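All protein chains but one are shown in place.
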Amino acid sequence: MVDKIIIENLSLQYSDGTESLRNVSMGIPQNAVTVLFGPAGGGKSTLLRCLNRLNDLTEIKTSSGRILIDGENILDPKTDVIALRRKVGMVFARPVTLPMSIRENIIYGLELMGEKRKSKLDEAVERSLKLSAIWDEIKDRLDEPAIALSGGQQQRVCLARVIALQPQIILLDEPTSGLDPISTGKVEAALSELKKEYTVILVPHSVQQAARTADHAAFFLTGELIEYGDGKTLFTNPKQKKTEDYIMGRFG
Amino acid sequence: MEKSLSWREFIITRLIQSSGYSAILFVALIFFFLLREGLPTLGEVDASSLFNFRWYPIESYFGILPLLSGSLIVTLGAALIAVPFGIGTAIYISEIAPRWMREILKPLVELLGGLPSVVLGFLGILVLSPFLRVFLDLPTGLTALTGSLLLGGIAVPTVVSVAEDALDSVPRAYREGAWALGATKWQTIWRVTLPAAKSGVLTAVMLGVGRAIGETMTVMMVTGNAPVLATGLGSLFSPVRTMTATIAAEMGEVANGSTHYHVLFFIGMVLFIISLVVNVIASSVVFRAKKRAERILS
Partner (left out) sequence: MMTKFLSRNRHTVQRIGFTAITMMVILTIIPIIATIVFILIKGGSAISWEFLSGFPHDGMRAGGILPAIIGTLYLTLGTAVFSVPLGIAAAIYLSEYAKDNQVTRIIRLAIINLAGIPSVVYGLFGLGLFVLFLNFGTSILAASLTLSIMTLPVIISTSEEALRAVPQSFRTVSISLGATRWQTISRIIIKEALPGILTGVILGLERAAGETAPILFTGAAFFLPRLPQSPFDATMALPYHLFVISTQVPEMPIQIQYGTALVLLVFVLSMNVIATVIRSRARARRQW
């Protein structure tokens, strides 16, 4: 299995002194769901935000290391960050629908690129809503404000918004943390479909979700990568004591 | 297509940046021009006659003290009115009034702030001044008191809006804590909420005072325009002249470049510096309070 992303010795420290990542090295395989899990403050969200350079918006004190996507270091200052963000899409913890209709939300990214052809846009809307498992539910309501949808529906629209740009990698940062179990199930089901086309990296909001969805899993604790392995075996037979303690709920 | 997009973005960003800096440019420009036309005064009129008691430009008496005292007494009077009424109204709107009344009172006070000063001066001449003349048995109704009353009214909306904001931003937890300890609403306001909003209320008062000092038309129309030095409380009931009214009244008649012209600009400079000082102090109070709050919360 080819590694889509290779992270080499990544360290990062925020301006206010909090150290977020300490010498992280790992590879993320293509067309699979890789789960980053661990207690709060472990550096998982920070790592995600490095992958699409969203950390550029926050005050960083120091950072070192490389992140190679398809062999190119995306932390290089010469990187085309705009193109990167289309290639690496992100779904956030709280569903953030833009203040527009559902349709306009989905095509927002495409319009940014200058795409104006109605046929292309309509096709993108249908395709991405189908992949997010929500097309049938809202196909007659596309011109309503997106804020009118339920939380679970909004989150799937946010997922569709990302898919519409035809990324290669999809990052999800605790996407189901505010959602009811049914919506959570729908999102998780969508993930297993999505991994056929895309590389999926998920920060779950519970160990159980991690165990349900992971093809590969990485355990993070206070900025360090403690253990990384196959999704099936890591949760039943962790190699590191700290991993085992966390999975067993001995600390949270 | 991407290339031209980034060119456009670059130009737009630069334009926006220079717009941001423009405020500094304008302040500097204003200061420079006031200086340019006002400083020659110091060469043409010596200090002792400048800081003197006689303002009679026709005979080259340029003593600005009566003007300073005029501004001072009118502003003080305005503050004495605006501070209690302004803070009181702010307290009412923020702490006492029911929601529906708040929605009516706030726009109403804002409405007062929008009334042109010339309209208030107009009513001052036709209504307030004759009333005061009769009511207080004065030789004329155009006095410092008339000006103070109207100026107080003009300053009240400023005080109310800033103070009300400050009171509103006191966290609900403060009030609830006091109520839980058995305090009445009134006690809570005076011992908890108001002290907590202290810096914001202070800012409100300073901004209101700043507004009063800078008023021109109203005072010009109702204070009688007699450049007489204010001596004691009695001056409240006689005509005075403020610095602002002096500039407005006499600028139209001066020869460009004459000493009188320079002196008027000099007075403008004094006003500029006074408002600069008041505003810097007012804003530093806010900054300091914010920093303290950050330290407490961290």
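Read from first to last, the chains carry the letters A and B; within each, the first residue is number 1.
As a convention for this text, contacts are C-beta pairs under 8 Å (C-beta built on N, C-alpha and C of every residue); 3 or more make two chains touch, one makes a residue touch a chain.
Fair warning: this is a prediction, and the values are worked out from it, not measured in the lab.
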Check the options A:Lys4, A:Lys44, A:Arg86 or A:Lys186 and report the residue that touches the missing chain.
A:Arg86
Which listed residue, B:Leu42, B:Leu80, B:Val134 or B:Met251, touches the chain dropped from view?
B:Met251
Positions on chain A where the hidden chain makes contact:
52, 54, 57, 82-83, 85-86, 89-90, 92, 94, 96, 98-100, 108-109, 112-113, 145-147, 158, 161-162, 165
Could I get the residues of chain B that touch the absent chain, sorted low to high?
5-6, 9, 12-13, 15-17, 19-24, 26-27, 29-30, 33-34, 36-37, 84-85, 88-89, 91-93, 96, 105, 107-112, 114-123, 125-127, 153, 156, 184-187, 190, 207, 210, 213-217, 221, 244, 247-248, 251-252, 256, 264-265, 268, 271-272, 275-276, 278-280, 282-283
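Just so it is clear, only the chains that are shown with their structure count from here on.
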What's the distance between the Cα centroids of chain A and chain B, rounded to whole Å?
54
